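One structure below.
For this depiction, one protein chain was excluded, whereas all remaining protein chains were kept in their positions.
Let's look at subunit A:
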Amino acid sequence: MEAIIDLKNLCKSYGSYVAVDQLNLKIPHGEIFGLLGPNGAGKTTSILMMLGLTEPDSGSAIICGHNATRDPIKVKRVVGYMPDNLGFYPQLTGLENLVFMARLNGLAETGIKENARKILELVGLKAASDKPASSYSRGMKQRLGLAEVLIKKPKLIILDEPTLGLDPSGVKEFLELIKSLQREQGLTVLLSSHHLHHVQQVCDRVGIFVDGKLLATGDLPTLSHQLFGNTGVETSIHLTEELADPAILKAEFSTFPEINGLIVNDRILQFNTTQDITPKIVRRLVELGANIQAISHKQYGLDEIYAKYFEKNTNLTPKHESA
């Protein structure tokens, strides 16, 4: 399958500040890809380069077979882009805003309004379609933005921080909408976010983007394997009373090939395993006569990935975004 997005050695710097550094990325058709990174990591800059709205210093961005820098109009015809701060013409109604964008995309004049109404219904804005855009709430604006993206019948949708400023239920609804649309219409979706949980919900694959560099890509299990190879699964077992002799226990479990480490801390046993073997451990413990109170089981998810990569960068705000 040919890649919808094919970025090669994309670089962009503003003065001495490097926004995007040697970005290589391939996204195949029909995938939901999440670009995950903290604020100012260069996500928006990368997206703008994919649309030909910002010129890269070097490297190339091939989107749907067109070079985004040389041929931005062709790219823009097949790509729907929803920017992070959506601004609509406040004097026009939602429907008028949508029809305006549809006309700019060269949609046929006949039935353009009916088409727009249909799309508005699809994104759940039917009731508000004739209200001025200035009266829209944040969530409604996001929906209108999505409608604008959909009306041009794109092959690829790029959503920049689509969940920004939405309340939790709004986020859930919005992501489900994107997911269902992707399934029904066979779209390719690229969404950027700094909310890992949102990305986790919908994305097939995730790219971790920090300081202009793409550190890792892949689906979540692969990612956690890549990043936390040996730690894998962590199982904590709480016992009712302290063990008499931890050494016996350690000797007992050292025969298990899956166990990488065992930490005994008073009544808490912490197992680090390559695979999930919790039942096996529990059975063994019971055989040894230990009284188990609680078991907590933890797989390395985005939280850990996030913590590993982002926490050291949280109080950094690059110049171009704070300006």
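Just so we're on the same page, a contact is a pair of C-beta atoms (placed from the backbone, for glycine too) under 8 Å apart; a residue touches a chain by one contact, two chains touch by 3 or more; residues count from 1.
As a working rule, contacts and distances are computed from a predicted model.
Novice: Match the chain absent from this complex view to the correct UniProt protein name in "Alpha-E domain-containing protein", "ABC-2 type transport system permease protein", "Zinc protease" or "Circularly permuted type 2 ATP-grasp protein".
Specialist: The record for the missing subunit names the protein "ABC-2 type transport system permease protein".
Novice: Which of these, A:Gly15, A:Gly106 or A:Gly289, touches the one chain of the complex that we don't see?
Specialist: In the full complex, the listed residue that touches the missing chain is A:Gly106.
Novice: From the listed residues A:Asn24, A:Ser58 or A:Gln91, report the one that touches the chain absent from this view.
Specialist: A:Gln91
Novice: Using the document's definition of touch, tell me which of A:Lys76, A:Arg143 or A:His195 contacts the absent chain.
Specialist: A:Lys76
Novice: Spell out, residue by residue, where the missing chain touches subunit A.
Specialist: Interface residues of subunit A facing the absent chain: 44, 48, 51, 53-55, 73-74, 76-77, 79, 81, 83, 85-91, 100-101, 103-110, 145, 148, 152.
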